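In this view, the complex is presented without one of its protein chains, the others remaining in place.
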Amino acid sequence: MSPEDRLKELGLTLPAMPTPVATYVSFKQVGDMVYLSGQGPRRADGTYPTGKVGADVTVEQAYEHARHTGLGLLAAMKKAAGSLDKVEVVKLLGMVNAVPEFSDHPKVINGCSDLFVAVLGDRGRHARSAVGMGSLPNRMTVEIEVIVKVHS
Amino acid sequence: MSPEDRLKELGLTLPAMPTPVATYVSFKQVGDMVYLSGQGPRRADGTYPTGKVGADVTVEQAYEHARHTGLGLLAAMKKAAGSLDKVEVVKLLGMVNAVPEFSDHPKVINGCSDLFVAVLGDRGRHARSAVGMGSLPNRMTVEIEVIVKVHS
Partner (left out) sequence: MSPEDRLKELGLTLPAMPTPVATYVSFKQVGDMVYLSGQGPRRADGTYPTGKVGADVTVEQAYEHARHTGLGLLAAMKKAAGSLDKVEVVKLLGMVNAVPEFSDHPKVINGCSDLFVAVLGDRGRHARSAVGMGSLPNRMTVEIEVIVKVHS
């Protein structure tokens, strides 16, 4: 089954990509590697879920935010590679906006990692770090950046 | 106009590069990719502006610190590539030493991103994440690390 078929089966639609409002870009390709800019769980109206995971936000809620962030990253991968059929995820940095004593970062970032494997199969498996930030833009709950390889 | 001419027009001079005082190096090249070690807004006397952005330090001040950090990174790129004419910025990780409720990380890191585009033109555009750290070395306000491509 193709990644697009898997998305359909999961009832998921890739979001439209927002235009970065600064001197950076959504992704940059060098050879067959693509570096994606960090993304958060952006809603269709441009707002984000906010708050500190471990206080205002539960692990379960943040898992959903990480999954939603993953959809935006898949949209950027598709735009970069032309098709999700060519994409292999290499490295993920999962950043959680958490309270200082938070300890379940992996359970949060699994929301994105699980989605990548569900949609891309074995090519969705990646090296990763899942860590806690002091703060994030827009006070959003998670931000994730990814490096992918584009197969020809 | 060449990057060196643009620097001159902007009235900017690249700083001298400090020698890392440990078992790491300022940059490392693999093929045509160069990984730069993280830098902060180091003054000529070796000190840094300190404090928490969003409390002790304003967004406008931190923008200038990020811009100043960018100058140090350009100096490292020049040393690595031999000339700024060959440098393309690929990926930037902008780290802000902010209070937990800070939300304007992109506005801070733009200080570095804007400088790269002003000096390198389109080759200065990059993928990036701009995020908030719990703390930074020397209590400095920002730290930025970059991956660049060297054109032959």
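The letters A and B name the chains in turn, as written, and every chain counts its residues from 1.
Here is the rule we go by: a residue touches a chain if its C-beta (ideal position, glycine included) is under 8 Å from a C-beta of that chain, and two chains touch if they have at least 3 such contacts.
All values derive from a computational prediction rather than experimental measurement.
J.: From the list B:79, B:107 or B:139, pick the residue that touches the absent chain.
T.: The single option touching the absent chain is B:139.
J.: Could you list which residues of subunit A touch the chain missing from the display?
T.: 33, 54, 90-92, 96-106, 110, 113-114, 116-117, 124-135, 147, 149
J.: Contact with the hidden chain only, please: which subunit B residues?
T.: Counting over the whole complex, subunit B touches the hidden chain at residues 22-28, 30, 35-38, 52, 93, 95, 100, 132-139, 143, 145.
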